[in-house]
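Of the protein chains in this complex, one is absent; all others appear in place.
For clarity, chains are labelled A, B and C in written order, and residue numbers in each chain start from 1.
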Amino acid sequence: MYSDKVMDHFTNPRNVGEIADADGVGEVGNSRCGDIMKIWIKVENDVITDIKFKTFGCGAAIATSSVITELAIGKTLTEAEEITNQAVASALEGLPPLKMHCSNLAADALKSAIEDYRKNTATTAS
Amino acid sequence: MYSDKVMDHFTNPRNVGEIADADGVGEVGNSRCGDIMKIWIKVENDVITDIKFKTFGCGAAIATSSVITELAIGKTLTEAEEITNQAVASALEGLPPLKMHCSNLAADALKSAIEDYRKNTATTAS
Amino acid sequence: MGQIYMDHAATTAVRREVAEAMKPFFTSKFGNSSSVYDLGREARRGLDQARDKIFKLLGAERAEEIIFTSGGSEANNLAIKGVAWAYANKGKHIITSSIEHPAVLDTANWLTQFGFELTVLPVDEYGLVDSQKVASALRPDTILVSIMHANNEIGTIQPISEIGKIVRQHGALFHTDAVQTAGSLDLDVDELNVDLLSISAHKFYGPKGVGALYVRRGVRLEPLIHGGAQEKRRRAGTENVAGIVGMATALELAQTERKVESARLTKLRDKLIKGLQIIPDTKVNGDLENRLSNNVNVCFKYIEGESLLLNLDLKGIAASSGSACTSGSLDPSHVLLAMGLSHEIAHGSLRLTLGRENTEADVDYLLEVVPEIVERLRAMSPLYQ
Partner (left out) sequence: MGQIYMDHAATTAVRREVAEAMKPFFTSKFGNSSSVYDLGREARRGLDQARDKIFKLLGAERAEEIIFTSGGSEANNLAIKGVAWAYANKGKHIITSSIEHPAVLDTANWLTQFGFELTVLPVDEYGLVDSQKVASALRPDTILVSIMHANNEIGTIQPISEIGKIVRQHGALFHTDAVQTAGSLDLDVDELNVDLLSISAHKFYGPKGVGALYVRRGVRLEPLIHGGAQEKRRRAGTENVAGIVGMATALELAQTERKVESARLTKLRDKLIKGLQIIPDTKVNGDLENRLSNNVNVCFKYIEGESLLLNLDLKGIAASSGSACTSGSLDPSHVLLAMGLSHEIAHGSLRLTLGRENTEADVDYLLEVVPEIVERLRAMSPLYQ
């Protein structure tokens, strides 16, 4: 069902955990639909220097969370924001059709974390 | 499907043919429903002394025609009239349920032949 | 005495290659194809490969256009009821022909109690449906036309491509029951101009109890069997994986061997027809040109079909008849009657359908045996003078 790449990220997820002093935190999904992703980021000079995730969800949800942390790290916020759910699926060598919609939310979680960071810094700046 | 007895009468039907100077002839069925039986009888002193049949029909129709000629020969007309379709089926060690109604007409054909004989003699007597 | 089977239109034996292909799915690859684990995935792979084979063999566009069923009857019921319920808002008129299989005719008839209207087109003396009659029968509220590809009794092949063109130009959906042709004719759904097409595995050396319905992309269909999410929610029930794999294997083999085998059977068929025609008062039924390569159907006047079959069985020959007595009903074959035959003559029909195991020696043996039997039965018949 899943590609080797998905299974690799599922069995050895990268960057699992939380960042205690994160600059931004994003969360998407809800327990009703069965997938919750939470992403923590550290940002320095507009670049994502650290990123961690925790996910409640199926194999696809865990793998997409894991792979987006690899895709995002080292990128500027603008670059990171441009990562699409589709790009995440491609990085995993594809997802089963049924999983494309319900479990492919990692890009949204990252965007939400970046938004949170911007909100935090805007508040600080004001 | 058919009992050995039916198959015996079907493969070696008794008394097939016609009686040129028959005292009575009976016919039942029609080509629409797929079974036509014709029975010829010779009668002496109220006893059936000869009997022949011709049948257009399925295995059951042929076997019931054949077996009734054996049952009827040597019987008085009154006795012969009492042979039922059920008795014919029993003499054949049973018939498949589907054949009980549509192809078990031999007793009716015999009755019709006896009726014909009675009509003929009544006419002669008058 | 050897057994000669000449009833391949009724059913066929599962061929060796098919039985082999099915085997692992009974035991080692027995998983439920909906499951995530390895065993389930193996079953899913078997199912996917079978679907791929079949959609390609039918010239379809995508695998999802194939819905697996439990046979030809279910496929026909699903096609007709499925379209009727899904398109009832658009219209309630259905067109079919008088020589369809009961799985089409009875199904369409059943729908009339729900306000559907049915036009049953007549056929000519050869069993052919006239495409012009289809054209005239089409109405603005016609949602579906169902005409069989070839008839199971008389082997007449209908001008499906032509009819399909007319129907689809009109904007109605077109279904064909290809149960008798899947193993022997080219089945390209685009060339045939069909939207739905039924097949049944046991007619082409696959297992009984498995079939498929081709449904062109975009055609809506209400399920016949509601429940689980199998077959993209169009047919519930744990899939008969072994049977489906068997069907795909059988169809592939049949289609590969189609041309060579058809030519061989046509020769045997024509020899058989010619030989039987010599018997006096014999009528050949069906169209001699547009005819399945394996079908022989004749009526011997003055005799009845079942007694003929029983005699043939005693000689080791398995054949079939349109006689009422073989079907348990009073009326003989509705197909022969629709072609204008009288009840009496229709009762005396014999259908011989050839297949893989039949040889010329079989044909010769038949031609030796049948005349004797016919003569014997006629001598017993009150209709024969």
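By our rule, a contact is a pair of C-beta atoms (placed from the backbone, for glycine too) under 8 Å apart; a residue touches a chain by one contact, two chains touch by 3 or more.
Source: prediction; values computed, not measured.
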{"item": "Contact with the hidden chain (one of C:A84, C:L312 or C:V370)", "value": "C:L312"}
{"item": "Contact with the hidden chain (one of C:P207, C:G286, C:P332 or C:G348)", "value": "C:P207"}
{"item": "Missing-chain contacts mapped onto chain C", "value": "3, 5, 7, 10-14, 19, 26-28, 30-32, 34-40, 69-74, 76-77, 101-104, 106-107, 110, 200, 202, 207-210, 224-229, 236-243, 306, 309-310, 312-313, 317-320, 326-329"}
{"item": "Contacts of chain A with the absent chain, listed as residue ranges", "value": "2, 7, 10-11, 13, 16, 27, 31-38, 54-62, 98-99, 102-103"}
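Methods note: only the chains that are shown with their structure count from here on.
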{"item": "Between chain B and chain C, centroid-to-centroid distance (C-alpha), Å", "value": "41"}
{"item": "Distance from the mean Cα position of chain B to that of chain A, given in whole angstrom", "value": "91"}
{"item": "Chain A and chain C: spacing of chain centres that average the CA atoms, whole Å", "value": "55"}
{"item": "Residues of chain B whose C-beta touches two or more other chains", "value": "none"}
{"item": "Chain C, residues touching no fewer than two other chains", "value": "none"}
